[in-house]
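Complex shown without one protein chain; remaining protein chains in place.
Labels for the chains are A, B and C, by order of writing; each one numbers its residues from 1.
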Amino acid sequence: MKLTSLLITILAACAAGSPLASADAKTLRYATQDEPQTLDPHSANLAVTNRLLSNIYEGLVFRDKDWKIVPWLATSWTQPDARTWRFKLRPNIKFHDGSTFSADDVVFSVERALHQFSQLKVSVQGVERARKVDELTVDLIMREPNPVLLKHLVFFRIMSKSWAEKNKATIPQNYRDKEETFSSRNANGTGPFMVKERQADVRTVIVENKNWWNRNSPERGNVTQVELLPISSRPTRLAALISGEVQFVNDPPAQDIARLKATKNVKVVEGLEARVQYLVFDTMRDELLYSDVKGKNPWKDLRVRQAVAHAIDVEAIKQKSMRGLSVPTGTILTIFDQGYSKDADTRLKYDQGRARQLLKEAGYANGFSVTLDCGNNAPAVDICPAVTAMLNQVGIRVTANIMTIPNFFPKLQRADTSFYLLSWTSPTSDALYTLQSLLYTHSSAAGAGGAAGDNNYGRYSNKELDKLIDQFKVELDMKKRDALIRDALLLINREMPIVPLHRQIIPWAMSAKPGSNVTAAFPPNGTPYFFRFNIK
Amino acid sequence: MTTPLPLPLLEVRNLRVQFPTRRGLLTAVDDISLSIAPGEVLGVVGESGAGKSLTGAAIIGLLEPPGRIASGEILLNGRRIDNLSPEEFRKIRGREIGAIFQDPLTSLNPLYTIGRQITETILTHLDVSPAEAKKRAIDLLNEVGIPAADKRIDHYPHQFSGGMRQRVVISLALAAQPKLIIADEPTTALDVSIQAQIITLLKKLCREHGTSIMLVTHDMGVIAETADRVAVMYAGRIVEIGPVAEVIHNPQHPYTVGLMGAIPDLTKEVERLTQIDGSMPRLNAIPSGCAFNPRCTRKVEVGSRCTTERPGLLPAGKTQAACWLYANDGANDGANNPANHNVNAPQTVAV
Amino acid sequence: MLAFIIRRLLQSILVMLTVGFIAFSLFNFVGDPVSLMLPPEATQADREDVRKALGLDQPFYVQFGTFLVNAAQGNFGISLRLGRPVSQLLVERLPATLELAMTAAVFGLLVGIPMGVYTALKRDKWTSKVLLTGSLVGVSLPNFLIGIFLILIFAVWLGWLPSFGRGETKMIGFWSTGFLTTEGLKAIILPAITLGFYPITLIMRLVRAEMLEVLRTDYIKFARARGLTNNAVHFGHALKNTLVPVITITGLQLGAIIAFAIITETVFQWPGMGLLFIQAVQFADIPVMAAYLCLIGFIFVVVNLIVDLLYFAVDPRLRVERSGAGGGH
Partner (left out) sequence: MNDTFKRMRESDLWYSFKRHPLVIVAAAAALICILGALFAPWLAPHNPFDLKTLNLLDAFTPPAWTSAGKAQFFLGTDDQGRDILSTIMHGSRVSLTVGICAVALSMVIGITLGLLSGYLGGALDSFIMRVADVQLSFPAILIALLIDGVARVVMGKDGHDDVAVYVLIFAIAASGWVQYARTVRGSTLVERNKEYVQAARVIGRKPLAIMFSHVLPNVMGPVLVLATLHVGSAIITEATLSFLGVGVPPTQPSLGTLIRIGNDFLFSGEWWITVFPGVMLVILVLSINILGDWLRDALNPKLR
């Protein structure tokens, strides 16, 4: 009896419930390896987080399809004096919760981005504070000049002050200690999409913001809803794409690209991603952690670092681990970045004999043991063991420690590492962000406005390099600036605190099935801006 | 031979039951022949392993694989049944041949009421309505002496005592009014005090219904009380068959003699009970000739024939015994004489 | 009957106390809750404060008592990994796991019982032997391999069924169900088969063994001797007696199914408690582990109770003996 009524309920619901979507609703289901971790706009500077939040939060300026900087929440800007940037704000902008966007929100967001828990200090590089001039005018007061401020501001995300205050989210979530705040689960930006559902680990659904100010943009596509599904298992993720359950995968494993290209109803968009994979040594500690060397730190010896560079057969990695989808590189900057220099893009030759020789000279004829920390995301998970084997072959007894992302990043942020593999892309497409984050002497001083050494987990410190960076940071003459950057890059190549491996090409794979045929352009930072996506 | 021969209800001819095992073919029932007249009670006795239960199982068509009838025939009312299809045989079971097993505690399905089990049997075989079947079931229960049968019909087996349960089992066996009941040790598991009641009941019911019984037991006392004739089995063979009083009081076969000697007889004064030395051979080690010969005290009287040639049933006194002691001059033919198939029919004994 | 239930309830409470104790030990002896909660920079004074606030300065039994009271109210603290209340996380994930486990169990019964009956009744047929050997293969195939192959065949090659997730779910109160949408129903098929594989083989072997046992009993022989049809003997008499022990084991298996769901959920990215738990293990997220343990214990206790009651309904012997009626004459 009860069973029957239950059955009837189910059947009725099935009948009623299936055709949900109206004709013009376009849902893009998007599978990616990692969970976005947080919705807080200033908490974690992780690619996976940025990819999602760029669709929800907006900044004063943005980049168009051709990667040119264009006005966004600011309509125009001037530089009344060397230390001030004045932005006129776009009127009548509403946040997702309906509140009006004004200068207060910009001031608040600058403060928030500069907070000690913020990992996006670099997005307001050089800014000391913000000052409201009137409701729609804001001054950014610089601690020091920043010739490329606009490039940084592209990913400076503005959140609603009133909303943050109401929900006690005025300071960024302390991501390193895995804190949980209102803002890590809810979002209120001005962007083209707003959060509809957030189930950590399961799904995050964003829907179009019908009140978005830029709805008439010619660049706008037709996606009305995006479901982000973290599927950590590579085969499952791929199976989902091939079977048409998801329409977009931004991180297909390299080994499957060939097959995906040959698969009906799937297409691969190969962009050139400005992401560099590189190795970092702990050059700070006097005694290496996770090693059998006691009382000293081999990485402090330049010859040992060079030996590592010599030991790595980057071509083999390209051919096997990356299936040809990489461009070996000798520098941390990419051709997309302002300041890239061909002269600095040189690798030490793959030469095992030379590597052994250098180790011997450094007093490590019998090698030493050390742990290489890697994330379990592709392609690091493939490269890590390959590098490990190569280093073992010259006598450095490396053990790979492959960890999940939520364990890996906090470990790095505690600088609890001897040797790690990471990838990097500069959201500003400028040398400053990269060099300052990765290689400037680390400073934990709060509120200094410095993004100095934010991501310098090897704690490399070189006064000379710091000086060069300080110099080009404020150099307004672009020619001189490029020359300074070149000097810095060459210095890095000489000192080798990091070993760049290659620039990776991680294409997007998406559905080409009629009805769910996705078209999208691949931007150099690899971020899917869903408002530019089309589904036909 | 003055009265016309009543057709035997059951006739078993040269039945042989075998089990293939890895040590070869075991013959558990070896070339036995017997018959049961309507209304007659035939006792079958023997030690455990003598093949008596298997004979019963073969007759009712419930030999457990890999056991099988290797040769011989079984006739019920003159109709051969051993070669029937399983489905045809099923229709005979319960309807024409009923069965009662040793343990009433385990013969009933514990999950169903006894009423359900009786009506189910009735409905399977008789074309009656469920209500009628239930009425019959209550009647049957009354008949087997279960008080308040109309209430007890809805009880589960575990709510009955052992004796009561055996009564239920009897009512089940009789439910479809079979002509023959194979009762395999029907009282062995019961209290001695109850055994007699059950036997009496069984005998009474069969007399009233005109049902024949093949009573398989190792208990000579039960046989003596109940059976008209008795067949004594040893190592898969019938060694002696005849009227019950004769077999008990005047056994002819040395094995029967030993068997009877082992029973305390309160009516006689006997100095001591006799005992047969040794034990029944295992099925894979049955001696050639007479199966009993290694234990037989009178083997010397016959000589080597006992160990070489298997004796058939020979007239011996008022019974028939498979023993060379009773071979007359020309009785060499006893072993191969097909004629002895009918000599064990009751009417010839009566001659 | 009432006494019986009360006794079972007491036993259940004992089980839950034991499980609670283990969970409590996890919290207190395995991870120092204070160091788990505070950032490494915290001062000694901070630690003492937290210690007091958490009641860790109290004697052991008081702490345990507090833990039990909290646990009974579903309060297991905050997940170290996700920073959210554990109970909330579990409540979100519970429906997914239970729906999957139930479907797998039903699937296991629906396929396992007929196969078991078949192999018992036709024990000498070659099909039975194939099924039996096949069931051994089934037991020897790890769950994750089955899942992977099913995805490969049905999601990738044939494209019939989804390879991950629950499809579309609907909320009924706090319960999110996938049974009400076609997408949801389609999504559960592969995971349920994967998860049901082991129960099928187990139930099949169990039913076969029990059935063979029952077929050897006197009452079956007697039922045959009464001339009942094969169907009546096999399905009326033998099957019902077979199912009594099968119910218990299947009930107990539900716990195993829920645990094995961990693997299935990982392979199919099924957003249930198992996925949560495996991540908790990887990240040493003690509160989630402890809460999961308690929840599984609770489910087990409830299932056991239900099984006992079912047993009651099926087996008249229990019913009457316990109520004291009837008895022998």
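One rule holds in what follows: contacts are C-beta pairs under 8 Å (C-beta built on N, C-alpha and C of every residue); 3 or more make two chains touch, one makes a residue touch a chain.
If you're wondering where the values come from, they're calculated on a predicted model, not measured in any experiment.
Novice: Which chains here touch the chain that is missing from view?
Specialist: A, C
Novice: Pick from A:Ala258, A:Ile335 or A:Ala365: which residue touches the chain that isn't shown?
Specialist: Within the whole complex, the residue contacting the unshown chain is A:Ala258.
Novice: In the complete assembly, which of C:Ala3, C:Val69, C:Val106 or C:Leu136 touches the absent chain?
Specialist: Among C:Ala3, C:Val69, C:Val106 or C:Leu136, only C:Leu136 touches the chain that is not shown.
Novice: Going by the contact rule already stated, which one of A:Leu73, A:Val249 or A:Ile317 would touch the omitted chain in the full complex?
Specialist: A:Ile317
Novice: Could I get the residues of chain C that touch the absent chain, sorted low to high?
Specialist: 14-15, 18-19, 26, 30-31, 133, 136-137, 139-145, 148, 152, 156, 216, 252, 255-256, 259-260, 262-263, 266, 277-278, 280-282, 284, 286, 289, 293, 296-297, 300-301, 304
Novice: Just checking the interface: what residues of chain A touch the absent partner chain?
Specialist: Touch set of chain A with respect to the missing chain: 233-235, 238-239, 242, 253, 255-256, 258-259, 290, 313, 316-317, 319-321, 371, 382, 385-386, 388-390, 392-393, 398-403, 407.
One rule holds for everything that comes next: only the chains that are shown with their structure count from here on.
Novice: Which chain is the middle one, judged by CA centres?
Specialist: C
Novice: Chain A to chain C: how many Å between their CA centres?
Specialist: Each chain's C-alpha centroid was found; their separation is 41 Å.
Novice: Averaging over Cα atoms per chain, report the distance between chain A and chain B in Å.
Specialist: Taking the mean C-alpha position of each chain, the two centres sit 92 Å apart.
Novice: Averaging only over C-alpha atoms, locate the centres of chain B and chain C and give their separation in whole Å.
Specialist: 53
Novice: Can you check the complex and tell me which residues of chain B touch chain C?
Specialist: 60, 62, 65, 86, 90-95, 98-99, 101-103, 106-113, 117, 120-121, 124-125, 155-156, 158-162, 164, 169, 172-173, 175-176, 182
Novice: Which residues of chain C touch chain A in the complex?
Specialist: My answer: residues 39-40, 78, 80-84, 92, 148, 151-152, 155-156, 159, 161-165, 168, 170, 179-183, 185, 266-269, 271, 275-276, 279, 282-283.
Novice: Which chain C residues qualify as touching chain B in the complex?
Specialist: For this pair, the touching residues of chain C are 124, 217-219, 221-230, 232, 236-237, 240-241, 244, 314-317, 320-321, 326-329.
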